[in-house]
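Submitted below is the structure of interest, expressed as structure tokens.
Complex shown without one protein chain; remaining protein chains in place.
Going by the order they are written in, the chains are A and B; count residues from 1 in each one.
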Amino acid sequence: MRRKHIKTLMLTALMTASLITGCGGGDGGSGGDGKKTSSGGDDGKSIKEFTAFFATPGSEINDDNEIQQIIAEKTGVKVKETWLTGQTAEEAIGTIIAGGEYPDFIEGGSGSPQLVDAGALVALDDYIDKYPNIKEFFTEQEWDSLRQEDGHIYWIPQFSNIYGEEKACEHNDEAFWIQTRVLKWADYPEIKTMDQYFDLIEKYYEANPKMEDGTENIPYTILCEDWRYFCLENAPQFLDGYPNDGSVIVDPETLKVIDYNTTPTAVRYFKKLNEEYHKGIVDRESFTQTYDEYIAKLSSGRVLGMIDQWWDFAYTAGDAIKSAGLDKQGCSYVPLPITIEEGITNQWHNSGGVVNASSGLAVTTSCDDVEAALQFVDDLLSQEIHDLRFWGVEGTDYNKNEKGEFSRTDEMRTRCADTAYKASHMCTYSYFPQWGGTSRDNINAMSPSGQASEFYDGLKDDVKECFDAYGAKTYVEMLGTSEAPGAWYPMWSYSNNITTNTDGGMAWTKMGEIKHEYLPKVVMAKDFEKGWDEYMEAYKKCKPEDFLAEMQTELDRRMEEAAKYQ
Amino acid sequence: MENTENKKRRRKKSSNADIAFTVFNSIFMIIFVIVTLYPVLNTLAISFNDGTDALRGGIHLFPRKFTLKNYTTVLEKNNLVTGAIVTVARTVIGTLTALLANAILAFIVSRPRFMFRKQLSLFWVVTMYVNGGLIPTFILFKGLGLTNSFWVYIIPGMLSAFNMLVIRTYMNGLPDSLVESAQLDGAGYTTIFIKIISPLCKPVYATVALFVAVGQWNSWFDAMLYNRMSSEYTTLQYELMKLLSSVTSTQGASAETMKNAVGAVTPVSVRAAATIITMLPIICIYPFLQKYFVTGLTLGGVKE
Partner (left out) sequence: MSGRRKKTKQVETEMKVKITWKEIKRQKVLLFWSAIIVIYGFIFCYLPLGGWLMAFQNYKPAKGLFHSEFVGMDKFIRLFSDETFIRVIRNTLAMGVINLVVTFVMAILFAILLNEIRQRRTKKVIQTISYLPHFLSWIIVTGILHDALSGSGIVNEILKNLNLTEHSVDFFAHPSYFWPIVAFANVWKETGWNAIIYLSAITAIDPSLYEAAAIDGAGRLAKIKHVTLPGIKSTIIILLLMNVGNVLNAGFEIQYLLGNGLVKSVSETIDIYVLKWGISQGDYAIGTAAGIFKSIVSILLIVIANQVAKRSGEERLY
């Protein structure tokens, strides 16, 4: 009987514990979130509450989030954000439409066209002119590019929009990365081509098969899990010196689309991988590893080089390398400006903003006060609120010197990266429109990641040393910047949203499936030529020409639209 | 004489076999326990390990860099209290109603005299294999006023063919003599159900209660789907899923969406902590239910 008591006690204790800790966080879920308006604030000022749903994964912030509260007091509006959980965007949007009840704000992701069809969105064209900050967000041409078939504008793309001078320090995109120790060992050579890159890795690996602590180095690994297989498949477009159009190459001279999967460069690239695989340079587990395993390998500092997008590894493996002190051994990654041959200008990094016209923040017909909703979006773009969103509270999250320059201490930087702190304090309203580039004060960057001094202070020593050796100050300078590509850019904003409803979309989906299955086989094949031929045979069956034709049509359309403004 | 001799020999032989069996059984159980306990201990170790450090992998039974931070991160999550209250409520109410409903249904279809016994069973068996799909179900629930409501957790899932069949099988195995004699005494179906059958069904009721309770405790999809916008009906699991699925729901994601979702990725260690927190109450409750499995044994003695 006594044992029973203990069990009961444990249970009660558990419940109470969760109650207490939960309560510590504030008044939990007592706020009536279902209601649209609730009066809040001590001064009795009424705060209007809106709801928002974003059909994309995201992290929810707490109801009593401090900065959200400050913004609410300043703007009179608070938005309760909900994110996609355990569903695909299309499915979530599909059910919401079936229910016919919408949140006030919505970002439909790839489900956006469905929302337009359902008449769920408010046309914004007539409103835009009334809100200066919103109006300023895009040029007339950009606004027009957002018009749907019926001629109306329904959403505002939130990202990659540059105010003033561009201030990118990080290369938040794809590149061939290499550990600084490899470069240092070879006395910081100029690496310009794919062959040189693999040569260097091979030589280093021959001389240093193991790390300081005896763990074996992995010369080169490829992440190939699910949609992340871009690490394997899309390098040929960059190697030929084209920007990341995502699905096709666009020849800027002739304005014709080119399939990067079948170019001579693609053959050379995969042949190289095949050779390196058989030499033992390419990790044998490349094609079977999961993302977690890949990150674990990178975090242990064993991997000398790989191709990946910065955001895909830097915030996980990059931090782990630092916290384990492996940067002292030179395990941090820097990008290299690699092309297939010397003399090709690389476009790994492009300057200028990118308008992804395919989706964005929209206001729904369920919103009972469109003007207030848009006023809020307008307010969020004002410099004061924008600083609150991305820098935080002055004195707490960043310091300001007499010149008006923002900076953060190490402690502030670590805290701002903490999950719990982000939920309780920071409120970026991350899927509302936002600026990159330079602040309206002409001194600071719109967000900390663009602040040069801030960036340099946060840099690891081995990276600083490497940058110095190449005369670079930032990741971007390691690669060099190219001008923004033409008016068509980026083609992925179209290909991301095509579905099997069209022949082109059907071909695109099939191509993806075939590449996913055959590319690993090609790299592992004993006889490359044979493996490649088999791949090509299967690839041709997907009718890539249908897809290319559809992309060409879209390209022509975009160029035609753009021509109106010249 | 010969007979007893034979029997003795047989007994001896069988006792040798018994020993072999015991040895085999012990080895089997030891391996089984190690293999099944490992993932749990591994999760526990990771849940107490520093998040960034855990990314490096290679943590097996003990944390490398001990911290409680993962637990505080999870427990500080917004709405956790509301979620916990709703979850406890739905588990208690849901289990009781489901148990009652399934028991009644099982009782009806286990009555040999009942005229639609076969048809009613078939009616439910079919429901196990047909499904109208997400959207039609959503439209229906909305029409019935079950969206943005607590009752969506209780009413739609009240009856399940699986649970009904489990109880029915058990009831079918009970001796008819008990029911027959009660009927002779003039007892109606209600009395038989409450007074005679149900007390004998404790073990199976406990089993079904466990299934339903675990299902209720763990479910989050209904909270996400039907109460997305009313956070007063959120459940514990949904809140935890929000924390977890930002990584797992990347099925069909694209590089472009993930680029903007940076920071939405939850560390493995937090995932582990959330899992452990979910498991705890169930581990605590199970021994209570186990009691009924044992009671069944003694009841069995008076059955016939």
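The rule we apply is simple: contacts are C-beta pairs under 8 Å (C-beta built on N, C-alpha and C of every residue); 3 or more make two chains touch, one makes a residue touch a chain.
Keep in mind it's a predicted model, so treat the numbers as computed, not measured.
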(request) From the listed residues B:165, B:197, B:243 or B:270, report the one that touches the chain absent from this view. (result) B:165
(message) So one chain is hidden, and I want to know which residue out of A:118, A:370 or A:536 touches that hidden chain in the complete assembly.
(response) A:118
(request) Touching the hidden chain in the full complex, which residues of chain B are there? Just list them. (result) 7, 10-11, 13-15, 17-18, 21-22, 25, 28-29, 32-33, 35-40, 42-43, 57, 101, 104-105, 108, 111-116, 118-133, 135-137, 139-140, 144, 155-156, 158-159, 161-162, 165-166, 169-170, 172-173, 175-176, 188-190, 203-204, 206-207, 210, 218, 244, 248, 251-252, 268, 271-272, 275, 278-279, 282-283, 286-287, 290, 293-297, 300-301, 303-304
(request) List the residues of chain A that touch the chain left out of this view. (result) 88, 90-91, 93-95, 97-98, 110-111, 113-114, 117-120, 224-225, 229, 284-285, 287-290, 292-293, 499-501, 505, 509, 513, 516-521
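Everything below uses one rule, namely that only the chains that are shown with their structure count from here on.
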(request) With chain centres taken as the means of their Cα atoms, state the distance from chain A to chain B in Å. (result) 39
(request) Write out the stretch or stretches of chain B touching chain A in their complex. (result) 50, 52-53, 55-58, 69, 72-73, 75-84, 88, 134-135, 138-139, 142, 147-148, 220-221, 224-225, 228-232, 234, 238, 241-243, 245-268, 270, 277, 280-281, 284-285, 287-288
(request) Would you mind writing out the residues of chain A in touch with chain B in their complex? (result) 7, 10-11, 14-15, 18-19, 21-25, 28-30, 32-34, 51, 53, 56-64, 80, 82-88, 91, 94-95, 98-101, 103, 109, 158-159, 172, 226-228, 230, 246, 292-293, 295-297, 299-300, 309, 311-312, 315-317, 319-320, 323-324, 356, 419-420, 422-424, 430-431, 492-493, 496
